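Next up is a structure, given as structure tokens.
The excerpt is restricted to a subset of chains, each kept in its original location.
Order of writing sets the chain letters: A, B and C. Residues in each chain are counted from 1.
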């Protein structure tokens, strides 16, 4: 079982992801520099949060051209699970691996706080240990996390169960108030058509230890590990 | 392009006195040229030489068994924290740049202090910020401007800290008219390292190559040094910016590259280019190494064409470092810089003659004994005015007001309100360490590198220091120590930022001197050596100098995770106790200031011995598992502190308490600000043990009441004051956001 | 040669920055500034050859703008 955690210039959650995977889940996790041209041999690829290339121009706009992204695209085709968190989600959208875009938060501020998420699909490699409607408490930390896509795209996403998580209230209601950044239809995370690429604005790696206020994020990594073990056998 | 002649005018414009000029001539044995004059001028400025404050700074205790690098030796002090691990930390101000351009000013302030820390070889792990602005309430004069400054500074800090991936986990923020037009922006950074990883800013090893790495040099920050630069290059005078623009992305690359570099063993010495950029870094490294340095400006990576030696040497472009490399290791160094896509160049080498020698196009453009620049800077013993202690407040002159209304008014004042609007803009969770983030007395950070829990708090009190500078100095140190104790931590050391007015004025110098003496006294009492700090003088606005505002950041360690304590009440049925002495008047209180508009009275004096015992006793009680929550009573007195305990837990928890009035008025009982008091909540089953402990340690302890319900009830003899928590929560939680809701955002924050 | 690329949010995309700017203009006394959109301008001063139109379009479309949310135009100011 081997996780790759991509590292772009300006990534800053790579260490958090590596430590979480190694210390909390005791799996092998290795950093992969953005100039690498192969991600062969990894069971799961994580694109961590941060400010790749300073988030200059647009978040993720420059990172998508890094050599490693060609390899990531091939891995995605082959069905390798790919998790993009925060800036990772932005990179996946910019790369066209996920539809839509992430734009400036509705209130224009960067926001760092715990939010509640409702799990909408538990058949993905990232959520298989969860139940539909399950509520998770996980932090967000972003300035440009407002998910946007046109209505057709959104309808397609919804019809195919590709919305994985939505922002909700503590009791699971999908309301305007529970939407921290103005994302359309309260979308916090989506998957691709094949179901092996997840983009997620909240940070599950920051919610894997109770001393950090929540360990609800374990669901995502535990599911991935289970999935990978399953696929290997 | 010819350098201007050295006339008395030019000398004066460089802030150099005729006596200083003579001294320069003696050092050189000749007249300096224009470039050399510029070099002396920045190196002998207050910012680099502390010429007005150095004698005062000597009063701080700076040694102790944990000190590995002392204050003043390097960019930041370093403290031993056990098992071969150490911390490097420091606070730094960026007040003047933030007044001119709040976003970039604050951002580059963050960048500067982070560089100071990784220059020491430490991995930076968190930040704190201490902020002061003019009033922002709608009715206040210049409210819109003050809001813009406030908003700009917060987004600037957020921009830089978030991008580089360092959490800002705590701070303090005050609003007062004294800071209108002259905001204070002090930022603190802490890093961790192994003892053997401590890097030195010394140029050692004759013949070792000197590398420049980081952003290209531009004409940044030159007007800031305020010179006769107009004659320099006519075409560029218009666009010579006083403000530096920060590039946190570059700094992140620089940080990672420098840590890689230090780990490679190729580095003989390293120094960041902060104020006075290339000048300061070359002569300081040479001076520390007892060596000389020979640098060719042609080789320096530049952003603009046609820069003069003067401009290159004095540029304050950000995100640059000077690295002295062991001869033979150049390729290893190049490889690392190339991996991180950083501009770099080998610009010179270390020499044995003690001279800082600067070349350009084959000519020598400056030649100065390096040590003269750093060690022979003038030192001034300024005059201090006499001081008469302020009159004690005559309480009969304070009209009695509606006290039920007073508490929500205080809680909704920007200075006392919940600062969530600020710290939600900071990524305070990155690095997965903020076990106690912003919103409790001290922040607690789990440093995964060394598996240790550090606590940190930053405090200052301009009002008290204005009224009684010595007490103000003691007070901020004691409060920081108390905040740490409340979180369960033992303090290890402190760093300070002295924000004062113009020291040439005897009354200002008096404030500086007394405040430093008060801080020094308190640091001795708590056994927290000062590991370094920063001095920011000439903080004045058209209405006069700011209230003197020394700020101290203190760092502590928590032995065991189970000792971590927070300020919020945890549930119903706990007993509430007040530890520490109780009686005082409304002198120098926020109640008197915010509700009556008066900066008056004789501040109650900090009893350092009693504080030390109080903190130790609290820590003992925490270790014994007796304490459910602990919160220090500071600004706003016991009433505000109680409200904060009710409002800052995981859920709202009410309280019902009785205050003894000591024959005083109710407003005094509720809102006086005697230092040295801590509110704790305990399980009733543990009360007896707490009482035994406090009796044994001779710490006054009073049971006030019980937690529970959905209101805060305070009874004083026959009166009882009742506040529904919902209303208090509304006042405390929403006021800052509501005030700032309509402020146009700084658009370049991405 | 100077090329100026203008990137503006598509009309259908929420532009909170534009809204906030319009509000602020009203505070400054402009009663009805109407619809305000905030976009980016990228000014390229290139000493060398300019890429052909197709290449320029590709750069604008793939790098300088995101077609999901933005429209671009470019003009050659001097050549």
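Quick notes
By definition in this document, a residue touches a chain if its C-beta (ideal position, glycine included) is under 8 Å from a C-beta of that chain, and two chains touch if they have at least 3 such contacts.
Quantities reported herein were computed from a predicted structural model and do not represent experimental measurements.
Written as a formula over the displayed labels, the complete complex corresponds to A x1, B x1, C x2.
Rule of thumb we're sticking to: only the chains that are shown with their structure count from here on.
Subunit C has its Cα centroid 29 Å from the Cα centroid of subunit A. Remark: subunit A and subunit B have CA centroids separated by 36 Å (rounded to whole angstrom).
Rounded to whole angstrom, the centroid-to-centroid distance between subunit B and subunit C, based on C-alpha atoms, equals 40 Å. Touching of two or more other chains is recorded for residues 108 of subunit A. In subunit C, 17, 20 are the positions where the chain touches two or more neighbouring chains simultaneously.
Residue ranges of subunit B in contact with subunit A, taken from their complex: 155, 158, 162-165, 247-250, 252-253, 340-341, 423-432, 434-435, 446, 448, 561, 745, 749-750. For subunit A in complex with subunit C, the residues that touch the partner chain are 57-58, 61-62, 65, 93-94, 99-101, 103-108, 146, 148-150, 182. Against subunit A, the residues of subunit C that register as touching in their complex are 9, 12-14, 16-17, 20, 40, 63-64, 66, 68-69.
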